[in-house]
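Of the protein chains in this complex, all but one are displayed in their positions.
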Amino acid sequence: MIIIINPSTNERQLAQLQQEIEQAGCVVNRSADGLRTIFGLTGDVAKLDPEQLKSKPGVEKVVRLKEPYKKANRLFRATNTLVQTAGRQIGGDQLTVIAGPCSVESESQIVSIAAAVKAAGAGFLRGGAFKPRSSPYSFQGLKEEGLELLKIARAATGLPIVSEIMSVSMLDRFEQEVDVLQIGARNMQNFDLLKAVGQIRKPVLLKRGMSATIEEFLMSAEYIMVEGNENVILCERGIRTFETYTRNTLDLSAVLALKMQSHLPVLVDPSHAAGLSWMVESLSKAAVAVGADGLIIEVHNDPANAKCDGPQSITPARFADLMLSLRAIAQCENRVV
Amino acid sequence: MIIIINPSTNERQLAQLQQEIEQAGCVVNRSADGLRTIFGLTGDVAKLDPEQLKSKPGVEKVVRLKEPYKKANRLFRATNTLVQTAGRQIGGDQLTVIAGPCSVESESQIVSIAAAVKAAGAGFLRGGAFKPRSSPYSFQGLKEEGLELLKIARAATGLPIVSEIMSVSMLDRFEQEVDVLQIGARNMQNFDLLKAVGQIRKPVLLKRGMSATIEEFLMSAEYIMVEGNENVILCERGIRTFETYTRNTLDLSAVLALKMQSHLPVLVDPSHAAGLSWMVESLSKAAVAVGADGLIIEVHNDPANAKCDGPQSITPARFADLMLSLRAIAQCENRVV
Amino acid sequence: MIIIINPSTNERQLAQLQQEIEQAGCVVNRSADGLRTIFGLTGDVAKLDPEQLKSKPGVEKVVRLKEPYKKANRLFRATNTLVQTAGRQIGGDQLTVIAGPCSVESESQIVSIAAAVKAAGAGFLRGGAFKPRSSPYSFQGLKEEGLELLKIARAATGLPIVSEIMSVSMLDRFEQEVDVLQIGARNMQNFDLLKAVGQIRKPVLLKRGMSATIEEFLMSAEYIMVEGNENVILCERGIRTFETYTRNTLDLSAVLALKMQSHLPVLVDPSHAAGLSWMVESLSKAAVAVGADGLIIEVHNDPANAKCDGPQSITPARFADLMLSLRAIAQCENRVV
Partner (left out) sequence: MIIIINPSTNERQLAQLQQEIEQAGCVVNRSADGLRTIFGLTGDVAKLDPEQLKSKPGVEKVVRLKEPYKKANRLFRATNTLVQTAGRQIGGDQLTVIAGPCSVESESQIVSIAAAVKAAGAGFLRGGAFKPRSSPYSFQGLKEEGLELLKIARAATGLPIVSEIMSVSMLDRFEQEVDVLQIGARNMQNFDLLKAVGQIRKPVLLKRGMSATIEEFLMSAEYIMVEGNENVILCERGIRTFETYTRNTLDLSAVLALKMQSHLPVLVDPSHAAGLSWMVESLSKAAVAVGADGLIIEVHNDPANAKCDGPQSITPARFADLMLSLRAIAQCENRVV
């Protein structure tokens, strides 16, 4: 970190500032170039809060030279993290495709969708049991029963299951029953939940908050990792912008940014990003072309009667076609689906 | 709700759609004007999910005529809600001013700030015990000890206390010890937490999420109210936009929109909105002029050494000056501070 | 268009509203379904301004059923527009690749870049002569001299040239000397300029404004087309959002939306979107995978000394590599580069 000192600062203030920084365990390398005094800080700089430094007398500007995340930072782990679970590997040459309905609705629904997406080549089954809905009057999911149905679908197909956890109180159950725990966009900064899933070792699929910067997103991953769980999978799912044609705006440059800054795998959710089923296929291909490690796609046997997210769900038949077109694009990127 | 039918829809599809809507308990008033068929729906329309209807065959457009919130809706309660607590009334002619530090740091800190803001005319003391921080390496608050110190400050000054609850597991303690429970912007759509605070009767200060629309904000209030707790206080605290000069962009038109759509009291947090202490006074005056029911302001005895939010905290002396200037503006609005 | 009448409206007001609409040349199909009166409008509805209707007494809601653009609307021209110029065709199976420096700097610079991008397979040379810069102190382009140098490069390589017009006063010269006139993002709603380029027949490359919706973008195309010039090429170049890691946020779902709503060709500019040269290759591949009709890419022989946009320019060598990888992706989409 570098602190640029305001020219009007006197030596007493400088000494005071230097002392405070040193007390925090950092070394101050002072340089003066005729113009301004500059403090170059070494040592455990991550402990300093740049916001706090800005309020100190004499500080004109604080320039951070390192990103505030460590465990999620590619700087400290050059090779890509491969998250292992249920015999699958997320983040390697094989693309991860997670497919399934927005919410689990019945045994026949989830088992038949699971069978269909498996046949088409999906590696994981997704399905919501606990649903975060904007309205308290909307369907909130089958809850525990939904988890039971997911387990039946897993038993029937062998597909590991991905489901969203909304509450710390459900942690034990999710840890035992679910293969990948999803943290939804609305909970990306629910820090208590992040800390809780950091305590277990099951992989966590962390979705980007609707208005979260790349840095905030990685800081939320850091919350999980610093507790000990390094099996974090990032997921770009569209950000909120002024454009309303699509539900959100898919930010594919974020995939590149995340993979540059971090070693964690990055998936893309084209279904929530666009909110329009007819865009899912093209956006999926673009996600693979840009370098994403996989996709999470909403598939429903009967979108017109889906209990949620019908307008953005594709049918199993269209999912099977999509998998075929992904194969060709994946090959261009030296990957397999 | 009105459904506009696509002209290419046949009678069999129309009948099917009508039947589905009627099975959901609504009445379909069909009209045909030579142009298109239109379904006007009556009955318990709130049970229908417009998103779900959009996926049905034959539906061209769904036009909602009522807002999806009921309990928070001014339509169903014309008079302003007055939230009563600890002898105070929030939402009436007297403006509510909540002041205090971002986080409780020590007994002397919180007691002295409490005394100072009380002397200046504040009605409530705010102070964070559990702090939601973007970085796991930042100060996370004194937690339970912070609550104890807040109680000491309350005992010393008589000011009721406002503090943020981050986790359902702390609900009992907050219910017993805190006068107003705050739900932070990052938890505005933490629905489990909303439902939990809906179970108690202590007032809840609900902050608008960084990228929440007016409607989403009111739907989060609805989550609390539908559980039985109607003591909800809304708080506009700035939204995330492209502008980076300020930490967020204070949206004062939201105060007007919220008071038009809802009967709930609306406060403004100029400290988090701007993130710049020198803007707090002017934005506070603007908030009162626009019609807010009060303010929540960060006050710290030593901003340069505050453990968080130093750059946006004002000193007790400046807070006292601010209260004086608010008095004049409040008078123009026929209110008192 | 459908107008939903407020239930409290009396018959006199209804008659008055109906009369006003009929005087504007529309037919009112009135229907009443027991609930509300609904006006279904036919005739030359595009002449009505929905905003204006909203201010009329009795109007509860105005529902537009058609997009306000006609000439740009796919509804009225199902087949894709192929823009023809200089022996090239934009919008067909062959992808259009436009490459060259942000600004023309010297004869040797532009001629050598032109030769290099041609050798790599580019179809057009881009180069700025008149530069819209945020600062009056930044390099504003070589102006007329820049146009001369572009002509030399065209003569040397046979590549048609694309350059930005900033002012109506330069129209004659651009019409005679430039093959494709570019309208920059900042001028997307400079309506006088749009009308002026509508008067000529040279193709116009219209860039999306930084905060323009899909509809506003197409309305700007409409401004050009309604004057008689239907050779409009749309270009998505990133929108302004809260994210600052990239210069803008590339909105690839906009490509899909534009191609759904309109028959006009759609290009993507990954250089301005990201502002980071290392992202250009991956975003270009994603753009082709999503279905764009081509790309416009900044290529500079010496990015470190470029007079503008150095950080987002790639070298001719990297451009040649990019063209190779695009070939494979294009093939997946049944297109050629």
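By letter and in written order, the chains are A, B and C; residue numbering begins at 1 in each of them.
Keep in mind that, in the parts below, a residue touches a chain if its C-beta (ideal position, glycine included) is under 8 Å from a C-beta of that chain, and two chains touch if they have at least 3 such contacts.
Small disclaimer: the values here were computed from a predicted structure and weren't measured.
Enquirer: If I consider the whole complex, including the chain that's not displayed, which of A:Q109, A:S220 or A:T241 touches that chain?
Expert: A:T241
Enquirer: One chain isn't shown here. Among B:A254, B:L295 or B:C308, which residue touches it?
Expert: Here the residue in touch with the unshown chain is B:A254.
Enquirer: Just to verify: which one of C:R77, C:K151 or C:R186 makes contact with the chain not shown?
Expert: Selected residue, touching the omitted chain: C:R186.
Enquirer: Who touches the missing chain here, C:F39, C:Y223 or C:Y245?
Expert: Final answer for the missing-chain contact: C:Y223.
Enquirer: If you put the missing chain back, which residues of subunit A would it touch?
Expert: Touching the missing chain: residues 2, 4, 29-36, 38, 40, 42, 60-61, 63, 65, 240-242, 244.
Enquirer: If you put the missing chain back, which residues of subunit B would it touch?
Expert: Residues of subunit B in touch with the missing chain: 211, 213-215, 239, 241-246, 249-254, 256-257, 260, 273-274, 278-279, 282-283, 285-291, 325, 328-329, 332.
Enquirer: Please give every residue of subunit C in contact with the chain that is not shown.
Expert: Those residues of subunit C that touch the unshown chain are 46-47, 49, 51-52, 54-57, 68-69, 132-139, 166-169, 186-187, 189-192, 195, 210-211, 216, 219, 222-223, 226, 240, 303-311, 313.
The working rule: only the chains that are shown with their structure count from here on.
Enquirer: Greatest Cα-centroid separation from subunit A: which chain?
Expert: C
Enquirer: If more than half of the interface residue numbers appear on both sides, call it same; otherwise different. Which is it for subunit B and subunit C?
Expert: Mostly the same residues form this interface, as more than half of the numbers used are common to both chains.
Enquirer: With chain centres defined as C-alpha means, what is the inter-centre distance between subunit A and subunit C in Å?
Expert: Distance between chain centres: 32 Å.
Enquirer: Distance from the CA centroid of subunit B to that of subunit C, rounded to the nearest Å?
Expert: 40
Enquirer: So which bits of subunit A are touching at least two other chains?
Expert: 211
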